[in-house]
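This report concerns only the one structure given below.
A protein chain is absent from this complex, but the other protein chains hold their places.
Chain lettering (A, B and C) follows the sequence in which the chains are written, and residue indices restart at 1 in each chain.
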């Protein structure tokens, strides 16, 4: 599963996209993906907020991830 | 006494400045000037408001008029 | 060093430079309001507006209003600029703007500028319809 990274999320992981290793079980939901990220990179747990976008829209924790979805990690936004 | 007229005040009197006849007693205050105007031109009494400026600043009714003052009738403003 | 306060009565309003005029290194927020000629008033078609002013007093009042805004909101820059003469539909007639460190102050100040201008500045607007013309707000 390919995950896009922006802002501080890119700095935490050290690259602009991230491949969840195939040997691990595929996270079924947005919630599972967030938990996976926090356990792999504890810095994610220290952010003011952490959101996930699926196909360019904010996704609720319960949303189920499907193969082929465009998934992005959205750290606290700060435009304007 | 010369009085400047703007907007609808100009239309009511029919000119852009107005000379209070010398044979009449000179109005002593802003209040007296307003009363004089309303009696000479009853249309002034029908406006939403009527203000007087003395030397380019709004004047209270009690303000005393002096010879040489620049006096202007300020009908309801509507800029913007 | 540009002036903190710009107040002007002009024949033609240019809206293209107002953000440059209000720009300041200490300002993160710039709010500008433009009033323009609207085609309809109460469903009646407006051909044009004509603005008249008592210029010396208008400039003094605009200056007082701008200074009140600077003092109240600690603004870096304020502009109040009003057009006079005949203005057609879509033409801008007034530009007010304020720049400040944060956006709250710029919005509040900008709103104060236009609201207070409409209450106090000696400028009069005549609405010209097809068959009549009316001094706005003259009568209750």
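Just so it is clear, contacts are C-beta pairs under 8 Å (C-beta built on N, C-alpha and C of every residue); 3 or more make two chains touch, one makes a residue touch a chain.
On a predicted model such as this, the values are computed, not experimentally measured, just so you know.
Student: Would you list the chains present here that the left-out chain is in contact with?
Tutor: A, C
Student: If the hidden chain were put back, which residues of subunit A would touch it?
Tutor: Interface residues of subunit A facing the absent chain: 4, 6-8, 11, 46-48, 53, 56-58, 72, 74-80.
Student: Write the list of subunit C residues that the hidden chain touches.
Tutor: 15-17, 19-20, 23-40, 89-90, 92, 101, 103, 106-107, 110-111, 114
We adopt the following convention: only the chains that are shown with their structure count from here on.
Student: So the centre of each chain is just the mean of its C-alpha atoms; given that, what is the distance between subunit B and subunit C in Å?
Tutor: Whole-Å distance between the two chain centres: 26.
Student: How big is the gap, in whole Å, between where the Cα atoms of subunit A centre and where those of subunit B centre?
Tutor: Centre-to-centre distance between subunit A and subunit B: 72 Å.
Student: What is the distance, in whole Å, between the centres of subunit A and subunit C, each centre taken as the mean of its C-alpha atoms?
Tutor: Here the centre of subunit C sits 48 Å away from the centre of subunit A.
Student: Give the residues of subunit A that touch two or more other chains, as numbers and ranges in rising order.
Tutor: none
Student: Which subunit C residues reach two or more other chains?
Tutor: Counting only residues that touch two or more other chains, subunit C contributes none.
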